[in-house]
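Partial view: only certain chains, each at its native spot in the assembly.
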Amino acid sequence: MEEEKITNISIFESKVRPILAEFIGSIILTSIVCAGAINTLSSGLNNGVIYGLTMVFLIIAFGDMSGGYFNPVITLGYTLARVLSIPQAVCYFFAQIIGGIVGAALVRASYPESEFGGSWLYGSLWKDVLLEAMLAEAIPTLILVLTVLITTLDKEKRRLSPLAIGFSIIVCSVTSYSERRRGFTFMNPALSFGPAVAYSTPYDGGEFWKYHYVYWVGPLVGTLVASLLYRFVFALGSRRIRIPK
Amino acid sequence: MEEEKITNISIFESKVRPILAEFIGSIILTSIVCAGAINTLSSGLNNGVIYGLTMVFLIIAFGDMSGGYFNPVITLGYTLARVLSIPQAVCYFFAQIIGGIVGAALVRASYPESEFGGSWLYGSLWKDVLLEAMLAEAIPTLILVLTVLITTLDKEKRRLSPLAIGFSIIVCSVTSYSERRRGFTFMNPALSFGPAVAYSTPYDGGEFWKYHYVYWVGPLVGTLVASLLYRFVFALGSRRIRIPK
């Protein structure tokens, strides 16, 4: 392997495989999280542990191929940190979104009679607590994206970054920051959009989609704040934006 | 130790010890998983945690001697990835199968009055949900074998591969991908065959064996797909099969 690193890398390896890695990783992530939410009935820390440990092994496996994001807002965070080009980010975005749908559809096909619909994921949200619901996505996403940027973009820290990211997801899963909302903490629009598509019919009709945007706006706001914090405060060396005097 | 590496390695170390490592590792794996399934009554994530953490420490301990598979389909995956020779794979296969039987027999001898029989492992399967049951083994095995191949055959990733493999088992244990089947997620024919032999008499007579093949066909299908994915997409350098133009 070492001696091959110098040779020219094929387009497949540099362009196509990263997208496939994001696609397959997103299928795995979404299907495990959905099946886990059904099978463990969301008790205690279980959902967070399943989500977090899945990210750990996916990042170890696919991290060097694609970055190991499986999450549109992490993709955005890296793009804002100038690590990812915009065309690549766009390809990743679609790979993640479609992967999320495929993963959730797989679970729905496996548990056809599940009476939950998708309520095990979305709790009793999208009614009159929109701001709270959005904060409940924004703040954990802020913590997650900040952890991702700080621990993966510094060589010294990359060694333990899969654990740091996974553990931040585990603990963020209990901090949904809103007492009137007890659903799953996504911090990932692909992870919330996939099941939303797969379970859209049986569950709650139009109401369901009416409020779905909170799972996009919340993580987006969190990511923007995390990216600003990273670029102005925590980025290393020349990656940090210095305020001119 | 360092200076001895250059000297010629004995046949014991190169041929016999790997098989003994697989044999003893498979005994440890099967007996811990079976005893754990009895003692924790399969609640929540416990079974997966026990199975996963056992694999972590066994891989750390025996990984460099035998590869640390303890699983016939992982053995097959490595053989398909051209890492393991066929005679070695055959020896490993028998070491794993016999190890699994010994481990399960040890547990049955320790818990002679356990009224469970083996139902704590096999759930209410093998009736009319054969396809679902097979998928419930095939899909998690696909995820596991893909993780094993990607993380152990790349030097950079080998460092954290025991954790990646262990965590993938923990989370796969909740994704049995079938709501009518609530048994254990084996992803390992040695782990399902061992208790099947040890508990064959008291539990369900002929019915028991009639459907046992799902625990072989399911993981085999998952492994074949994972190996194809690995060889054509995720393998590094010359190990990847390039489609000729």
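Just a few scattered comments:
Letters A and B mark the chains as written, and numbering starts fresh at 1 in each.
We take it that contacts are C-beta pairs under 8 Å (C-beta built on N, C-alpha and C of every residue); 3 or more make two chains touch, one makes a residue touch a chain.
Just so you know, these numbers come straight off a predicted model, no measurement behind them.
Here 2 copies sit in place, and the number of copies making up the whole complex of this structure is 4.
By definition in this document, only the chains that are shown with their structure count from here on.
The angle needed to superpose subunit A on subunit B by their Cα atoms is 90 degrees, rounded to the nearest 5.
Averaged Cα coordinates give subunit A a centre that lies 29 Å from the centre of subunit B.
Against subunit A, in their complex, subunit B makes its touches with residues 44-45, 132, 135-136, 139, 143, 146-147, 150-151, 154-157, 159-161, 163-165, 167-168, 170-172, 174-179, 229, 233-234, 236-238, 242. Within the complex, the subunit A residues that touch subunit B are 1-2, 4, 10, 12, 17, 20-21, 24, 28, 31-32, 35-36, 38-40, 43, 46, 49-50, 53-54, 56-57, 60-62, 64-65, 106-107, 110-114, 159, 162-163, 166.
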